[in-house]
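Before I ask anything, let me first share the structure, which is written out below as structure tokens.
With one protein chain held back, the other chains of the complex are shown just where they sit.
Showing subunit A:
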Amino acid sequence: MNHLQLVLSGLFVGSFYALVALGYSMVYGIIKLLNFAHGDLYMVGAFAGFTVLSVGAGALGGGFVALIVIMIVAMIATGGFGMLLERVAYRPLRSAPRLSVLITAVGASFALEYGIAVAFGPTPEVYPVGVQDGTLHIANAQVTYAQLAMTAIAVVLMAALDTLVRTTRSGRAMRAISQDPKACLLMGVNVDRVISRTFFIGSALAGAAGVMAGAYYGKIDFLMGFVIGLKAFTAAVIGGIGNLRGAVLGAIVLGLLESFGVPTSAASGVTSSRSASSFSS
């Protein structure tokens, strides 16, 4: 393995983690809740995309256009799911002690995981979209066009989110609520609606990552969100939780660490999984 290859795969994986980490960080920023069910929303996104694919496979055909259509549908569905989760599980506990909400988040995580297991069965599903086409060679490294396209989509989504949060009326309200929700009420901000919107956006990003994971790894299962949830949380903490640009940076650092950690630890005789290297380093 050469170093350029490690950097490229690190960036690819990192852009992926970043989409999930952003939602983690947004939700924490606005209501100071560690949403442990966030990784499972990523899994729900993958299954939402899977459902669209299975139902409309013939009409959509294969390739990138299909992937983008599926992604949009999955983002809307996952966003809706996130809003629902906030409405039924977190809003009633808005003024409850933090620990109660945290336990509720763990419960929500189980509910999503085993709800999907009941609906789709516990065995992994094969993702019926194949984007393992051409490969691009850069020096002595290679990336597939599918990887490039997904990274590009992730970058576009992150840039859009950054603009939204920095310049729009809604984004301004989100930043204001993260500082002082009560003062926002007095300024006439419908705090409930803005929080709902935040959950929608954060979950939709996780949903997009879920579809990308399905298309890339080719296989999804109901527990796929668990580890990525932990990694996204790690990335968000590295970047300073609540700080969106920090979350992206943290995710890329984590992606690179993993990418470099696997061959390094293997060479030194340590049998290490990809994840172990990210959590021990």
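Keep in mind that, in the parts below, a contact is a pair of C-beta atoms (placed from the backbone, for glycine too) under 8 Å apart; a residue touches a chain by one contact, two chains touch by 3 or more; residues count from 1.
Operating definition for what follows: contacts and distances are computed from a predicted model.
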Record-based protein name (UniProt) of the chain missing from this complex, from "Amino acid ABC transporter ATPase", "Germination protein GerHB", "2-oxoisovalerate dehydrogenase subunit alpha" or "Peptide/nickel transport system ATP-binding protein":
"Amino acid ABC transporter ATPase"
Options A:Val13, A:Leu53 or A:Cys184, residue touching the unrepresented chain:
A:Cys184
Decide which residue listed in A:Ala111, A:Val155, A:Ala176 or A:Val227 touches the omitted chain of the complex.
A:Ala176
Using the touch rule from the top, list residues of subunit A that touch the missing partner.
169, 172-173, 175-176, 179-180, 182-190
